[in-house]
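Note that one protein chain of the assembly has been removed; the remaining protein chains are unaltered in position.
For chain A:
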């Protein structure tokens, strides 16, 4: 037998899982060296090898699928399950930070003054930039849906236009949040309020940047004609991730920005 008689994808041996694991070791030990011994060489090496791993691993997935045709329906189904499970794990990741926030804010300790927001904290007005941020992400959810439908209908010009709008909105959100971080009268070191605020919104912002990067890759692939109107799972995965990022923001807005003020 010189050809496979099943529809699954038996991936060729690859070095990227190993380089990924090694990069994780370098990043974790690098953080320790940076925090405690004032040295950032390990961390820098770790970040570089991590980026290289991601680039090469996902480049190989594109090669295996778009150029070699290994992604049959059943392979795609497996990838769908995988993305859903990954996003679920991210939901639990954020659940921890929301737990910390509600634990601290529902029963504020005497050292905070017994009330929330704590003494000396002036929270951001939820009706100003945070509200704009909310509309920006909601709008990007609409434009990404337009992108998907344009893709399915085979409209190349519109799918590119809509995806570009989505990416710009993502970048706009990040710029707005960065300016909020710089102008905020409270910092991460300002009691448990600062910790919960900046860790939760900070990780969210990181996920916005990751999502924007994912969407940009989709834009480049669409420009290179990788997607068809029936097969574009890479884009769907990016869209699911983007909607997840939007939903997390909505929870952040309601809990921390609005109720928490």
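Here is the rule we go by: contacts are C-beta pairs under 8 Å (C-beta built on N, C-alpha and C of every residue); 3 or more make two chains touch, one makes a residue touch a chain; residues count from 1.
Note that contacts and distances are computed from a predicted model.
In the listed set "Glutathione S-transferase", "Transcription initiation factor IIA subunit 2", "Cytochrome c oxidase subunit" or "Presenilin", the entry agreeing with the UniProt name of the missing subunit chain is "Cytochrome c oxidase subunit". Contact with the chain that does not appear here is found for just one residue of A:42, A:79 or A:162, A:162. In the complete assembly, the contact with the undisplayed chain comes from A:191, out of A:23, A:65, A:191 or A:222.
Between the chain not shown and the residues A:79, A:136, A:167 or A:237, the one that touches is A:136. The omitted chain makes contact with just one of the residues A:152, A:175, A:206 or A:250: A:152. Mapped onto chain A, the footprint of the missing chain covers residues 34-35, 38, 111-112, 118-122, 125, 127-129, 131-132, 135-136, 138-139, 142-143, 145-146, 149-150, 152-153, 155, 158, 162, 165, 169, 181-191, 194, 229.
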